[in-house]
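Structure below; questions to follow.
Note that one protein chain is taken out, while the other chains of the complex remain in position.
Chain lettering (A, B and C) follows the sequence in which the chains are written, and residue indices restart at 1 in each chain.
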Amino acid sequence: MSRNREAKRAAIVLVSPAMLLLFALNIFPVLYAVYISLHHWSLASPNPPRFAGLFNYQELWYDGRFSNSLGVSATFIALAVLIELALGFGLAFLFNRKLRGLETLRKLSLLPVMAMPLVVGLVWFYMLNQNFGVTNWVLSLFGIGAQPFLTDGTLAMLSVVLADVWQWTPFVMLVIFAALQSLPEYVFEAARMDGLTEREIFRRITLPLLRPAILVVLVIRAIDAFRMIELVFMMTKGGPGGSTEVLPWYIYTTGFLSLDLGYAAAMAVVMIVLVTLGAQVFVRKIADPGAA
Amino acid sequence: MTRRTSAAPRGALTGILLAGSILAGSAASAEGPLEGRSIRILGIGDPVFQVMQKIHGQMEEMGGGSIQLDVRPFDVLHQQVLLNAQNDVSNYDIIAVDLPQFGEYMPYLTDFGPMIEASGYDGSDFHEVAWTGAQFGGRQLGIPLQPHPEILAYRKDVFEEYGLEPPTTHEALLHAAQVISEKSDDMSGVCWNAARGTALGQTFITVMGDFGAAPIDMEKQGDDFEMGDIKPENMHPTIDTEAGKATADYLLAMEEVSPPGILNMAWDERVRVYANGGCAMTYIWAGRSAIFEQDDQSPAKGNTAYLPHPSGPGAPPRSTLGGWYLAIPANIDPERKELAWEAIQWLSSPEMIELYTQHGNCVSPRRSVSQLENVQAACPVIPAVDRMAEAGELAGWQRPPVPEIQKIVDVLGAEMHQMLSGDKSAEDALESSQRLLDREMRKAGYY
Amino acid sequence: MARISVEGLSKSFGAYRVFEDLDLAIPKGSYVCLLGPSGCGKSTLMRMIAGLDTEHGGHIRFDGKPVEHLTAAQRDVGMAFQNYALYPHLTVEGNLRFPMKAPLQKGRWSAAQMTERVGEVADLLQIRPLLGRAINQLSGGQQQRVSLGRALVRHPKVLLLDEPVTHLDARLRYAMRSELKRIHKVMGTTTVHVTHDQGEALAMADLLVIMRGGRIEQAAPAMEVYSDPATAFVAGFLGAVPRTVLTLPLSERDGTAGLRLGGQHVPLPPALVAAARQAGGGTVTIALPASAFAVDPDGPVEGTVAAHEMIEGAQRLVLQADGQRVNIQRSETAPVANGDRLRFRVDASEGLLFDAATGDRLRPPLRRAA
Partner (left out) sequence: MAHVQIRNVSKIYADGTPAVTGLDLDIAAGEFLCVLGPSGCGKSSTLRMLAGLEEVSTGQILVDGDDVVGRPARERDIAMVFENYALYPHLDVFANIAMPLVARRRPKAEIRDRVGRIAGTMGITEHLAKRPGKLSGGQRQRVSLARAMIRRPKMFLMDEPLGHLEEYMRIELRREIRALHEAAGGTTFYITHDQEEAAAVSDRIAVMSSGELQQLGTMKELIERPANRFVAEFVGEPPISIFEELRATGTEVSIGDWRLPLPPGSRKARPASAGVRPAHFRIAGSDMPGLSAEARLVQPMGESAAVLCDTPAGDATVIVPMAAVPREGDRFRLVAAPEHVHFFAASGRAIRSGED
């Protein structure tokens, strides 16, 4: 019995550094962001920070640029994640066939994931650039005129989505592929014996069994896409107009260029809240597979 | 088309500016101004510091000590300087300051006055406007390193071909641009900073200067404005004004005669498109002209003439002066102050300025250097800028040295881009810029 | 070699109590089988003896010394796992050497001694030709031997075997059982063997421990457990054709005490009558061997065939009678089908009586002691 108590004490001793670290690295910065967001705090201003209450949050309510950036972020997440999921799914099924050569192809397909997002953004910026871009040159070979990939509102959004899709589809593919590989073969055999057609097997067996993996990849990708800033930074700076100004980029310009820390922090806090809420919904779905 | 794409890799290389790099090395000898000591510099990814990175080894040998050069992108540098100012003792001996930033940094910088006096330093070799640009409240806060104006570069050969006059006014520029856009297959009229954010924001302010107006309500002083003493009541934004409207209209007019993708074009890219023959004119920070002047492949090399910013109706030509100064943080370790001063004297010495021009930095703040033959050969822009300086065509008030300057730039950069993208009318963009900035100034407590 | 005593052992997983106040004494050098249906706690008990699970109440002693504070490694126990748990990246020899290289063994074995000991164990288990092989090149039986060798190699005080022959086919299982007993005779190591195969337990155990629901139903020499079960559960658990266990009301007819089955009176032999009298509540549980029942068209009781099968020339029948299941074996192979109604005779003379409520054995009172 004393062993029990000892073990518990040992556990506390062993866990506390990790908890402290967690607090220092995770919780403290968030609390600090909340603290800053409650102040008029501009590095550019000679005035010292002063308490502002919820002023910064009220401002958000009237800030058209903020609501625009929320909408842009939502569009970006929806487009990027859905396309990545669809493509990743297809690729995973393709690679799941045991065909010669596919293994190498699958490994190669992972390269984009390893690239730095900033570099990806740069590469796509130059590929789609109207003056230097290879894309328009290729199009011209087919007699298609130059397209304003980065300077037309819709095209610019699609271009950024394209770069994100290019980089992250392999990751989605990998997760789905791993999940597919770990599905028990015998369940599919049982389904064949039960008389299901291949399409029914996909709909009734494969898809539901992949659900946890799909949800996980959705959460990871959605949160990641929400935080995406590099592609916009390299490719459009949020333009044209504000059509690719995602929330993180607005936060960045506010915090790092205009140095209005209080206001940027308020936006960041809103963003943390949105991410946390969104993740909660998903986590619950994962934890309770019954809620189909 | 194919010729243009060939420039992509080079563009890509210079594009990776964001990642800061730190260079440090050991001194090869203890002879030279550094006398075996180590100097810590916080710089910017602009040509002059890029040159320093390029010839770092050579410089350490010349300096006789080690040079720790910390090169940051603009916004990171900005933040870094402000954060460093909060420290008890500065982490840097020397920092790079952009001309419009002096207003913001004023409290954090050391006055060079006493040091200049004690060492008998002679600043008269520097251009008057460059030297005095760093004077605030009777204090000399920086030593010019790379002060240069945003000017207009144009292709002499092309203008001759189409029988066009040098574009000294907006009207002339638009006309020439239109002619060239129409007559030439591959060449557009004019390249400029229309990319969203800082690039476009600064363009708006400098173009507004072409109409003799500043973005905030400063005191007039002849054709120019009083910058040394900006009071809170001067902080009212003056965007939604006649000058603002004229500016917006001019930007919209320019958009028509610009190369494709203009809405995403900024800084280096405009110069590169010009260098490749993609446009006949470009707005350019003078120092960047090395991009084509020192490139044997460029059709613009040797065929370029320089003019101050073309002016709007009823205003004299005024090119916006900007660029980088060396300054000493106020919180420097007192024991290192002398070293910092000696290093700055060395870094801004005629020999070093000359050296920079030979490696891709076409700026000379010193008359003596400007007159050197090899300097003029490598950088034809230098004598041109010198002439503008003599003619009093350079000014810094377009970007007033107030802490909120970046906010002004940011708001304009976002709003005007909406206008250029067709999302908003000029009136709406001006109105909302005015409103947002007014709110900003109130928030900051000026009025 | 060690004597193991388990005293007042209790264990819960959350709200679920595995044991409460469990006592067991394992003599030095004995071969003990823990037998019971899954969930009876046999594996948990073994893991506690091994020191793999130390969160429990009560005491475990080796040779009288408490071992609760000792880790699995410190207890000097060798264990062979059901799934072999061999190190797939090592050869057979590497697996056998591994326990001797463990930190606690440091300095005890010189390189030469290790080689010698590996050789001895390999000879004992007849796996010397396999020493250089990789684990995945071995058959199940061979892996089993290596696993056993690894458990034995450092002369542990106690050898723990978790279902050691379960995965083998009949022939190998028989060979391995004999082998295990031979090794036990040679080594004399106190051995605890967990199994759910009652044939195996019966064949191998010096001391057979029957467990159910976290309780020890009986711990005694194997044949004693078989022939003299202490509880109704044990009575119906062991044997190729397990005893039929019926809970029946007591009845009286013509002055003889008996039980009622299917409306019929089954007389009890005099030896059991006294025992039956101790039962309260008028019902009693009786366990009867298959030989107690015989299919007879004139038999008093009728039952419905619930299952039938042919094994080794004998027909085994399960009859549903009076809501209870009766196991019958007969050598004639008259065809039957489920649902057929058959009459049978009952002879209670070899019956064993148990308390209907507690399942405890009811024995005739010893007059002298009374």
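Simple rule for what comes next: contacts are C-beta pairs under 8 Å (C-beta built on N, C-alpha and C of every residue); 3 or more make two chains touch, one makes a residue touch a chain.
Keep in mind it's a predicted model, so treat the numbers as computed, not measured.
Hidden chain, full complex: it touches shown chains A, C.
In the complete complex, the residue from A:N26, A:N47 or A:T197 that touches the missing chain is A:T197. Here the missing chain is touched by one residue of C:G8, C:P88, C:G132 or C:G199, and it is C:G199.
Across the entire complex, the residue among A:A11, A:V187 or A:V273 in touch with the chain not shown is A:V187. Although one chain is not displayed, its contacts with subunit C can still be listed: residues 37-38, 140, 169-171, 174-175, 177-178, 181-182, 196-199, 202-204, 222-223, 226, 237-240, 306-313, 316, 318, 337-338.
For subunit A, the residues touching the absent chain in the complete assembly are 184, 186-187, 189-197, 200, 204-205, 208-209, 211, 289.
The working rule: only the chains that are shown with their structure count from here on.
A summary of chain positions shows that the Cα centroid lying nearest the centre of all protein Cα atoms is that of chain A. One simple way to say how far apart two chains are is to compare their mean CA positions; for subunit B and subunit C this gives 90 Å.
Chain centres here are Cα averages; for subunit A and subunit B they lie 36 Å apart. Contact residues on subunit B toward subunit A in their complex (touch as defined above): 1-2, 4-5, 7-8, 11-12, 15-16, 18-19, 75-76, 78-79, 82-83, 104, 107, 195-199, 259-266, 269, 272-273, 276, 278, 403-404, 406-407, 409-410, 414, 417-418, 420-424, 432, 443-445. Looking at the complex, you find that subunit A touches subunit B at residues 40, 42-47, 64-65, 118-119, 122-123, 125-126, 129-134, 136-137, 140, 146, 148, 150-151, 153, 233, 235-243, 245, 253-254, 256-260.
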